[in-house]
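Omission of a single protein chain aside, the complex is shown with its protein chains in their original locations.
Right after this comes chain A.
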């Protein structure tokens, strides 16, 4: 069943602030095997012009995807999450995420398409810091596959 087009443009309330922890950044960088000192060493980050350690470029997805849960789990939208795969992901950064940031995410349904029985949902997450300044925008494309085909992909 195709998703209701009237949800296009709908925005959800901003999430409660997520406080970015220095150790969480370090844990993430270690998990992807990335030894760039800007992720773990405050002085190295400062030498690059940052006020504190910064997070790897894809770190913020954990925050924006959790926020997108508001959309994914909206009973009115009726997305079958068991059939969902991640199609595309894009980020546009005003500045890197850094330790100490308190980030809120506002999720908006940017597009809904139906192709060959698949529902394709584009969610935009606007991430702002405590001062209200824009940090990064994340675009997440989710594909809910037609019921008769098994899930595969990322």
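The rule is simple: a contact is a pair of C-beta atoms (placed from the backbone, for glycine too) under 8 Å apart; a residue touches a chain by one contact, two chains touch by 3 or more; residues count from 1.
The rule we apply is simple: contacts and distances are computed from a predicted model.
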item: Protein that the absent chain corresponds to, by UniProt name, given "Dehydratase", "Nucleoside ABC transporter membrane protein", "Phosphate transport system permease protein" or "Transketolase subunit B"; value: "Dehydratase"
item: Among A:9, A:57 or A:78, the residue in touch with the chain that has been omitted; value: A:57
item: Hidden-chain contact residue, picked from the options A:4, A:30, A:80 or A:130; value: A:30
item: Candidates A:92, A:116 or A:131 - the one touching the absent chain; value: A:92
item: Absent-chain interface as seen on chain A, which is shown; value: 24, 27-28, 30-34, 36, 38-39, 47-50, 54, 56-58, 61-62, 65-66, 85-93, 95-96, 139, 150-154
